[in-house]
Structure formats: C-alpha cells, structure tokens
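Notes follow the structure.
Here the complex is missing a single protein chain, while all its other protein chains stay put.
Think of it as A and B in the order they're written, each chain with its own count starting at 1.
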Amino acid sequence: MSTASTSSSAATLADPLAALPGRKTDLVPLLVIVAFGLAAMPLIGSSSTWITLTVAALAIGMMLFIMASGLTLVFGLMDVMNLGHAAFVAIGAYAATSIVAPINPWLTSESTVQNIAAVVVIALVAMLVTAAVGWVFERLFIRPAQGNHLKQILITIGAMIILDQLVLVLWGANQMLLPLPASLRGSLLFGDVAIERYRLIAIGVGALVFAGLVLMLQRSRIGLMIRAGVENREMVEALGHHVRRLFVAVFVAGAGLAGLGGTMWGFYREQFTVSIGAEVLVQILIVVIIGGLGSITGCFAAAILIALSTNYVSFLAPDFALVSNILVMVVILLWRPRGLYPLAAQ
Amino acid sequence: MKTKKPSLFTQILSGDFPRSRLLTLLLLGVLVYLAGAPFLFSGARSLNVAATICVFLVLAASYDLLLGYCGIVSFAHAMFYGIGAYGVAIALYKLGPSWSALAIGAGAAIALSAVLALLIALVSLRVKAIFYSMTTLAVASAFSALVLRLTSITGGDDGRNFRLPEVLTPGFRLFEAELWGTAINGKVLSYYLVFACSLLLFLLMLRVVNSRFGRVLEAIRENEFRAEAIGYRTLLYRLTANCLSAVLACCAGVLMAVWLRYVGPQTTVSFTVMLNILLMCVIGGLGTMYGAVLGVVIFVIAENYIQVGLQSLSHSLASVARLAKLFHPDRWLLWFGTIFVLSVYFFPSGIVGKLRELRIRFGL
Partner (left out) sequence: MSEHNKAPLLRLAGVHTHIGEYHILQGVNFEVPRTGVTALLGRNGAGKTTTLRTIMGLWQASNGTVTFDAADITRTKTPDIARSGIAYVPEDMGIFGGLTVQENLRLATLDGKFDEPRLEWIFGFFPALKRFWLRPGGTLSGGQKQMVAIARAIIEPRKLLLIDEPTKGLAPAIVQNLADAFVELKAKNTTILLVEQNFNFVRSIADHVVVMDDGRVVHSGAMAALIEDEDLQARLLGLHPVARA
C-alpha cells in the first residue's frame, strides 16, 4: 500500500528527466531511497508500524520539500543563502491562525466541502501574507548584502531572529492552535493499518506542488529563464533578460511556498510556538544541500530521504534523530558531492 | 641591515599594537580592572562580571580567529564552549572533586573538540563556504539536542552542579589575614586562575595571528585562489585554524565551569550564546583581536542594563499596549538582533576600526 505511494512519487521524479531525449533518466537515487525504506522494515519489526511511520514520513517529507523548494531555487539562481528562510515558515503558520476566526463557521461546519474550502482559503491567505513579508525581507536584508557571502550569512541569521521576535510581539508568546476541521481528522483503515487522513492530503498536496513546479520549470518562459539563470546568470542577462527582477519574483514565491509549508505543518502539529520555524531550519538546509543546489527534483528526493531517516530513527533511537540527519548528509555527500540530482555540469 | 631586537613589550604583544591612543587607554583600563577585580569592588556579583569578561574574552577572540582572520562563519563555537564546560562538569561530578578529575575532564574535552573540529572542517570546508556554516549549524543543533536528552550524563535542562578541589572552594583560605580588605579565599584563587589563563590564552592568540600562519590566513581570506596559486595548501591552514579555535573555545568552557561550579545548556550550548559571541565580535571589530576585548566588555555591561532599561521603557509606554509589547524585556532579542544587523551593515570594521580611524584622522 505504502510502497505504491512511494513509487507514485518515484514516477513523478522520473518524468521531467525523461522528457528530454538523449538524456538517461537517473533512477539510482530513487532506488536508494526505496531500498532505504525497505531496509528499515526488519529493524522496525512490525510491518504495520513501518507503514504508519513511512506514510507519516512521506507527509512530513512533502512539507519539508514545499518549505525547502523556495530556498533551493533562490540559492541556485542568485547564490544567496537565506538562513532566515525558516522565519517564513513560522509566519505562514502564525498567519494561518489569524484567519481561523473569520472563517470559523466553515471550519467547524459539518460539510466536508466547506471544511476543505476553509483550509484552502487559510492556506492561500497565509501564503500571500508570507509572500508579502518575503518581498520586504528581500529589499531590507538580501539586496544590501548581495555578493558578500559572509555578510549574507550574518545578516540573514540576524533577520531570522528579528522576524521571530516580531512574530512574538504581534501574536504573543503563547502556544498557538491550528485545529484541523472534523472531516479532515481521523484515519482511514487499510486492513489493520490506520493511516491518518491529513497525512494523505499532505502527500497529495506535496505531489501537486512538485508537479506544478516541474511543469512551470520545464514548460514556461519563466521556468526557462530560471533554469538557465541557475546555470549561468550572466549569460541570461547578456541575452536581454532582467535576472534581478526574476530573482525577486522567485524569492517572493519561495517565501510564499515556505508559508504554505508552515501552514500545513501547523495543521499537522495543531499546536506550536514560534520555534516551529527554527526547528526545521537545519533540516531544510540539509535537504537543499544534499538535493543539489537549485534542483527541484533533488530537493524532492532529499526531503523524502531526510524525513524517512528522521522518522525511523526517532522510532528506534529518539535521542539521535538530529545526528542521523547529519550522518545521512555526510554519506550522501561522500557518494555524490554535488547532490542527489545536481543540475547539469557547467 | 641590522634589525633591533624587539623589546619585551613588543614580544609579549607579538607586535600587534592597538594603534590608537584611545584604544590603548581603554585596553589598559580593562586590564587594570580585571587584574584587580577582587580588590576593586566588593560583592560576589562584580567578581562574577569580571570572571565572565575573562572567559568571554577567550571565547570571542578565538571566534575572531575564524570569522575575522579566516573569513568563515561557524555556528559551532558555542558547542565547543559547551564541550569544555560539560567535560569538566561531568568529570568532577562523576569522579569527585580532585585535580586529576579536572585534568581528565579538560583533557578529554580538548581532545574531543579538536577531533570534532577537524571532522567538520574536513567534510565541509572543501566545498562552498555556506556548506561549512550549515554543517556547523547542523552539528551544533544535534549536539544541543543530545545534551538535553542524555539527562543521566548531563543533567538535561537543569544542568550539573559539582564541587571543585579544595583549594578553589570559597571555604579555603590561603592565609588568615585580609589583603586590602578582601579575604584571599578559594573564590579569589579561582578568579586569578581564570584571569591568568585567559590572559595567557589571549596573548597566545595574539602571537598566532601575528605569525606567518596568521598572515597566510589573512591572505587566504582575501583571495583564496591567489593563495593556492602561490603554493599555500589553503585547506591545511583552515583546518588548523578550525582546530585551534575549537580547542580555545573549549578552554574557555573549562574556565567557565571552574568559575561557576555549575554547567547548564542555556548558558553554554544554546543558540543565544552563539549569537552573543557573534555580536561581541562584530561590534568590537572583526579581524582585530582587540575588538573581541571591547566587544566583550560592552556586551557584558549592556547585558546587565538592557533588561532594566527595557523594563522601564516598557513601563512608561504601558498606555500604548502595542508599543509596550515591542519594548518588553522578554523581547530583548529583538533589539539584540537589530543591533547585530545594523552593526554588520554600518560598522563592518567595528569599534576598533572606528577608533583607529579616529587616530588617523584626528591623531587620537
């Protein structure tokens, strides 16, 4: 059952590469991830526990992917590492909580359609708010430090602290609640395995976002500019395109995506504080690095891998969850120093 | 051409002079204050401030070695500080208050720091700069999490209290008479141990950054490509700087543990501590050891007064609820972060840079 969901994500991974004749589709990282998942089964013992863990990991992996996708494009396109990206996650989640009250009738109604509509509205508004914050962020913190990596690292970390604190000023330091509507709660039963509805939804949303991003990159003019700009920004400018403007658009979209990820994560946890951003920062950074800078496919694969390893290790040896992420990172980088699905060699 | 043999003073400072009269004055003031702290002010609190300054001095200066001289941003510095502190704490807790336990704890911590720093740098320094920063962030986070979870060893969130060898306990008296109105007890002895070690380590760092090794580091920072072309194995130099910096931070942790006789995660491995170190270095001035001195002093002074200041500001603004929330003492990090970002933007050379500028412009 869950192997089916793993391989359906695997199918979307293979597609964008197969679209180009003459290029061999690289299935190896996929197989590694599937093998990794299967190898964990004997360690975990019961297959039903394994299924639950794996589905949960896939859901979390999708959310990680959504949060990290913006960051990898931003880094690939403009060589900018925004350590403050995690703040967008927190802002997304917090903004979502503010929309709960006005839309409450739909959220608490009996109708599934209204429930879903409410969640969609919440997500969209949270995305817009985060994107707007991203626009301001880019002007204030990214633009002035352009080209100076040292300054970028320092300033973006400072910016994350400032944003987190502002969130606390605006919303207070209490636990925030983002309750799922009734029709999206609960689990579906497959034999003796219970799979939470929301996790399936998260997987679906993640797959959709991935497909959408890949389509945008492969088929649209903006996607063309982004793919070329990630390889050689100068040449794209020399061809007459304003890469700076493109970059701002990508940055803002990336912030919006992080906001979406934050909203989904908020619904998943249902209770959180401002650290919801900072606690995923390290994982997001690792996902971006081992995926391959600027590569959406790589980001997707890496997110799933990291989520799987974190979940399995949390079950088997909870103290070492974060350590396991680092081990995965080291192993992957030793095997493929440029990432799982690096961009074409320049 | 015969070169004069450098004076003892020049040798001690390794030829790295403050190059600004104002700066020299300030530094001398700090030195006098630290040397005479037990006698200058009464009360445990002021001695604590002095000891904190000594320890942070080593911590910040060793960080400047990486950030200012190497040009790389490490987020693992607080982790090495924590390794030193916890190493001593765990050893003294488990093995009892003896000098050998202290030596074992410190030794193990130093060894661990060196090895860990080497591994991190080996894995991540060869690639882009951001990999290194990221890896240090990841490792530091993982370490933090471990410290919090392995409660039986580390005491978890509560930390560890432990006892020191008898000579360093407050109850111990070196001699009965008082010196300048202060009893020479174990606390004072602890303080001078911390002070002496800090001073030595600082002078050692001055020696390192003014040696050929330090010059090569700066050359690598300015233009790595050219340094490689000339023939320097840049990776080797950076690895060495990493290990050195980590070991020094570890020593700072050891000193702090000896002073406080307590170790806890919030004061050692938390991200706030890492941020403090960053701020101290940036405000003081990167790439100048003296910057760390000034940065630490300003920071410690400010830290004591910032909360008070915010509190009163928040009170007077109580009528305007939103504004009051902005200035609430719990939100000190907000202002911290803002000052930090502003410093990086507008004072990249820090206070030391500004003072030296003044010297050039106005002969101060």
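Everything that follows uses one rule, which is that contacts are C-beta pairs under 8 Å (C-beta built on N, C-alpha and C of every residue); 3 or more make two chains touch, one makes a residue touch a chain.
All of these numbers come straight from a predicted model, not from anything done at the bench.
A.B. asks: In the complete complex, the chain left out here touches which of the visible ones?
C.D. replies: So, spelled out: the chain left out of view touches A.
A.B. asks: With the missing chain put back, one of A:Val243, A:Val282, A:Ile326 or A:Leu340 would touch it. Which one?
C.D. replies: A:Val243
A.B. asks: Counting contacts across the full complex, list the positions on chain A that touch the omitted chain.
C.D. replies: 20-23, 221, 224-225, 227-228, 231-232, 234-243, 343-346
Here is the rule we use: only the chains that are shown with their structure count from here on.
A.B. asks: Inside the complex, what are the residues of chain B that reach chain A?
C.D. replies: 67, 71, 73, 123, 127, 129-131, 133-135, 137-139, 141-142, 145-146, 149-150, 271, 275, 278, 282, 322, 325-326, 328, 330-331, 333-334, 336-338, 340-341, 344-345, 348
A.B. asks: Would you tell me which residues of chain A are touching chain B in their complex?
C.D. replies: On the chain A side, the touching residues are 75, 81, 83, 141, 144, 149-151, 153-155, 157-159, 161-162, 164-166, 168-169, 173, 278, 281-282, 285-286, 289, 318-323, 325-326, 329-330, 333, 337.
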